[in-house]
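Note that one protein chain is taken out, while the other chains of the complex remain in position.
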Amino acid sequence: MLLKLQHTVSKGYSQVKLPNNFAFSPPSRMSQSKGTVVLAYSGGLDTSCILVWLIEKGYEIIAFLANIGQEEDFTEAKKKALTLGAKKVFIEDLRKEFVEEFIWPSVQANAIYEDRYMLGTAIARPCIARRQVQIAIQEGAEFVSHGATGKGNDQIRFELTCYAFQPSIQIIAPWRMPEFYNRFIGRTDLMQYAKEHDIPIPVTPKNPWSMDANLMHISYESGILENPKNHGPPDLFQMTTDPSKSPNQSDVLEIEFKKGVPIKVTNLNDKTTISSSLELFEYLNKIAEKHGVGRIDIVENRFIGMKSRGIYETPGGTILHHAHMDIETFTMDREVRKIKQGLSITFSTQIYNGFWFSPEGEFTRHCIMKSQENVEGKVQLSVFKGHVYILGRESPKSLYNEELVSMNKQGDYDPSDASGFIKINSLRLKEYNRQSKMNPK
Amino acid sequence: MLLKLQHTVSKGYSQVKLPNNFAFSPPSRMSQSKGTVVLAYSGGLDTSCILVWLIEKGYEIIAFLANIGQEEDFTEAKKKALTLGAKKVFIEDLRKEFVEEFIWPSVQANAIYEDRYMLGTAIARPCIARRQVQIAIQEGAEFVSHGATGKGNDQIRFELTCYAFQPSIQIIAPWRMPEFYNRFIGRTDLMQYAKEHDIPIPVTPKNPWSMDANLMHISYESGILENPKNHGPPDLFQMTTDPSKSPNQSDVLEIEFKKGVPIKVTNLNDKTTISSSLELFEYLNKIAEKHGVGRIDIVENRFIGMKSRGIYETPGGTILHHAHMDIETFTMDREVRKIKQGLSITFSTQIYNGFWFSPEGEFTRHCIMKSQENVEGKVQLSVFKGHVYILGRESPKSLYNEELVSMNKQGDYDPSDASGFIKINSLRLKEYNRQSKMNPK
Amino acid sequence: MLLKLQHTVSKGYSQVKLPNNFAFSPPSRMSQSKGTVVLAYSGGLDTSCILVWLIEKGYEIIAFLANIGQEEDFTEAKKKALTLGAKKVFIEDLRKEFVEEFIWPSVQANAIYEDRYMLGTAIARPCIARRQVQIAIQEGAEFVSHGATGKGNDQIRFELTCYAFQPSIQIIAPWRMPEFYNRFIGRTDLMQYAKEHDIPIPVTPKNPWSMDANLMHISYESGILENPKNHGPPDLFQMTTDPSKSPNQSDVLEIEFKKGVPIKVTNLNDKTTISSSLELFEYLNKIAEKHGVGRIDIVENRFIGMKSRGIYETPGGTILHHAHMDIETFTMDREVRKIKQGLSITFSTQIYNGFWFSPEGEFTRHCIMKSQENVEGKVQLSVFKGHVYILGRESPKSLYNEELVSMNKQGDYDPSDASGFIKINSLRLKEYNRQSKMNPK
Partner (left out) sequence: MLLKLQHTVSKGYSQVKLPNNFAFSPPSRMSQSKGTVVLAYSGGLDTSCILVWLIEKGYEIIAFLANIGQEEDFTEAKKKALTLGAKKVFIEDLRKEFVEEFIWPSVQANAIYEDRYMLGTAIARPCIARRQVQIAIQEGAEFVSHGATGKGNDQIRFELTCYAFQPSIQIIAPWRMPEFYNRFIGRTDLMQYAKEHDIPIPVTPKNPWSMDANLMHISYESGILENPKNHGPPDLFQMTTDPSKSPNQSDVLEIEFKKGVPIKVTNLNDKTTISSSLELFEYLNKIAEKHGVGRIDIVENRFIGMKSRGIYETPGGTILHHAHMDIETFTMDREVRKIKQGLSITFSTQIYNGFWFSPEGEFTRHCIMKSQENVEGKVQLSVFKGHVYILGRESPKSLYNEELVSMNKQGDYDPSDASGFIKINSLRLKEYNRQSKMNPK
């Protein structure tokens, strides 16, 4: 049942390669059906209500739930979706492709939105939506649907990905439909609807904020956090230990990179060594969680033009960010780095705005990838009480030349060259001085 | 004696306004003098030897020692310079102008070189050199001199500033003169020379690295740090407590900004309040020192094209960087921020390379200053174990609209607008998909 | 009747200063009126039909027709609007403010969209819309309306300007309303409607393309031009002579700039001299028209994501572009120029996309204006057969130093400095060579 598509992204994201035994099946539907909807299903109250509501509206539902590392009882969720009326349920483990195709390129790029946000939610959306629209293609569904709100970024990231792969897809976004949002004004309305439609109601009371979790990060926003002055409550964080309660002993890691991607982590304290992508990232998460690394509280600018406040924890990603930045500067030429820095900012905005799968996203990733060819070597760092400290680095491909830079050796360097260099660089300044004196303001 | 120039930087840095009672005195010199040199004097072994060596070579020396917050016995240094033969000594407290004219603009800019270095040395050089060349103009000296090495950035920052203010100035850089550097190959040669010329020899043994300190930061480099793999030794840091030994209780501060500049700091723990510039910055240094904030270990790209390894501590500056970034994003329009982010990177490179006083430096600062008009409000943050945590913020000029962004209120926002927004944004992606399908790769 | 608002743009575009004798009059309307609409009226078939249609729908209409230099019988247009039922008509001569507040800043910026388009339509829209929304405010109208299509840029430029000045304004864009565009599918439907409602029908047959004209340029698009392979027909151009029929004798002009703005034009052939802004620009238009200067045929990328084909003529603007570029490079420091070049590209996109009045537009213009402080001097150029040839330039503020650059004089320049400069610049290249040889690909 769980047909796995082979998608060969590198050959252009518009090409979805279908498995050999794939036969396009026209959407079988009852005469009265409005068509089939692949719904991004989370198992929670919102998307459960949406599932039932869509059936009520005459659609057939395929529920799709991606495992991108969030805590979830997937078996239970599948059962629930089927119980609620889904004609099919796809539960897919996308964790490995999330790490390799989305987190790694972001690490290579040093992707950071507005100097602070590590884009943990933003890179998960195209990963999920790509698979969802592939299922729609494969299952002959004309519709996809999701439970994202009408004010956020995720609706955009989700839908642009769908359009990029399947321009003819039709999207049902209930939270943007007056018929839906006027009916479900608050959580009470959803609870009421759930009760009326035998939708299981969450037993634990909802936190006064919302949360989005995946392998890379958890975001917290809305509710009491909407007042940007309010401090995040101490019990907010799920993914990292409070630094004030974290161990008094650091972990010292050595991370090895090749082409800008981490290929091996060694814990120098206990000699743990990990080198497969998903496990490696999970291990960094574990270490960072232990030491309370990766918490930020920011106000950011959404694509739709609002400012919003978010609290994020990105444990493993934060360690990697520091380590990659270090090995990159160590091995990359200064001027290439400058250009790449500009591309990274551009890329980060693309990701944030939902253009991972776009001509410009594809182009920028290609250029960044090219810049990483020599980004290779080992970084040693210490993780302690919420912070990452770089300790040292080495590389077979470094452009660092210890003899050249040494204060004690002259090396192949003639200090008098610097005199000429400085004098030539001063020419413009002297001319400006001359001109300013002739034209005092 | 200590004639204080009024320099009116805002009117163009090429104009040095002399005090009313100023009379230009032609350099009085003995017939055999080669002229007068204003020497940037530190009181240490190197510049003491240079002082004596220059006299030996036939120059008259005015020693200049700027107080920019480094630990130093200035009275002692003055006495020493006079003893060694300087005909005049200027000791000047530049700390307030260093904070207001150099640190504040850097904070406004979020100035960071290569994503990590906060430019603590780089912004001190133009502050010192401007005063030095002003003294040269005032005293009728044709020469300035300094003890910077021939491989570093400081020689450039120093000299470009001098040329910018006084194009005709002549610069003596002994460490670039074969006559000098071939004579003084190692520290032993300097010690020997000192012994022969009654130059007091430092009693404490030299660390196996070099150090540069000012109000904003200390840098450590060369010596054993030249091997980029070597970890910085635990006793390296002078300006911050080891985070593992710092208090188990955070300090919570509220920093208030106006036009992007901090105007008030309140410690919410003990209600300490400070609002004058120099004291405010010193207080932040104190808090950051206490909690071990601001240490980094990086490899960077020098202007002359070498990679070098530096360890830096920037305690107060690190707190301000986080706080300013937060209030800026809170109050600045998204698109203005994007442009300003680009200008900041440009400005940081200008500073690093020594072009603080240059047409482009002046222009960039002006633009950045303009961007700060509404950067106003209060940021609350916690300082703990080497890290700064933003907790919340408020501003009378924020562009944040709590009602607009709220998940629970619709506000003046129609979610269906987002549908059109997304569809229009998908047009390019659909066309690209169409074109790609017609031209499979 | 023709109440002229004093708008003080420099103080922030959100402030509309009303004349002293201004009294806010609440919109008088009949009980059944849906409210008052200020309609951007052109006098043509489309907006005449819209005017009548809006009345039919229950609105009261204030027609607004801006004179921005297009050929038009404004008296006739006013009469027509009143006849069709407008309760008021504003005909306003915005030519001078169009030149001074919109064309001049574009000249200062060297504003060019996608390397070719001089933005003649794009800068006219905010000029017109600002006045229109001011009238709406003044007249107490809740609505504004326009005849721009739903696929173009102008709807965006128009409406963003309105929202920027009056966020609560409501916009009626008939060509985006199914009720309207489904009724008026082709020109025939409009003609039919006009006939039925006594709307005068144009006597001259419509060209198989559309046109937009103002003081700065005429654009031609759609119709037969939609096929990007089709050549523009020879009789297309209204604003410039066919270069093959233009005079065989050039005009030689001297244009004088101050702060990047042309302040005087002298025709060196006949000594004509003009120095007031509007007349100066009209004169350049005249000269350029005579010599067929300023025609381009391009495909461009619209803000909504489509590519479209446009043919443009920008006669006087093209001359100014060449002249300004020349005097700017002559007087502006190289590094300032680089930064400004980036700002110009950013600004051009802002203008194109309709963000003239926006935080970022305001900021960018401020920065560009700052860069123009020393852009002063005279450029001599020849206009001939469709082309502009720069001949020479002079300036009291140039950074050009004839002695310094001379091949025959050494000036204050030591050629051996260049050796050091080159060697230092080669350091990175040598390290890269070393690293490449150690790691052959």
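The first chain written gets the first letter, and so on, giving A, B and C; residue counts start at 1 in each chain.
What we mean here is this: a contact is a pair of C-beta atoms (placed from the backbone, for glycine too) under 8 Å apart; a residue touches a chain by one contact, two chains touch by 3 or more.
A quick note: this is a predicted structure, and the numbers were derived from the prediction, not measured.
> Where the complex has a chain not shown, which of B:207, B:244 or B:419 is the residue touching it?
For the chain that is not drawn, the touching residue is B:419.
> For the chain left out of this view, which of A:178, A:200, A:247 or A:305 touches it?
A:305
> Touching the hidden chain in the full complex, which residues of chain C are there? Just list them.
Given the touch definition above, chain C has residues 11-12, 14-15, 110, 114-116, 149-151, 155-156, 159-160, 163-167, 173, 175-178, 181, 186, 210, 222-223, 226-232, 243-244, 248, 250, 295-302, 304-309, 325-326, 329-330, 334, 337-338, 341-342, 345, 349, 354-355, 357-359, 380, 384-387, 389-394, 398-402, 404-408, 410, 413, 415-416, 418-419, 421-422, 425-426, 428-430, 432-434, 436-437, 440-441 touching the missing chain.
> Using the document's contact rule, name the residues of chain A that touch the chain not shown here.
Considering the whole complex, chain A reaches the absent chain at 304-307, 333, 335-336, 338-339, 342-343, 346, 350, 355, 358-360, 363-364, 366-367, 370-371, 424-428, 431.
> Spell out the interface residues on chain B facing the chain that's missing from view.
Against the left-out chain, chain B lists 333-335, 374, 396-399, 401, 404, 412-414, 416-421, 423-425, 427-428, 430-432, 434-435, 438-439.
Definition applied: only the chains that are shown with their structure count from here on.
> Could you tell me which chains are in contact with chain B and with chain C alike?
The shared contacts of chain B and chain C, listed by label, come to A.
> How would you label the chain A and chain C contact, same or different, if same means the shared numbers make up over half of all numbers there?
same
> Between chain B and chain C, what is the separation of their C-alpha centroids in Å?
Whole-Å distance between the two chain centres: 43.
> Identify all positions of chain C at which a residue touches two or more other chains, and write them in rising order.
Touching at least two other chains: 333, 335, 424-425, 427-428, 431.
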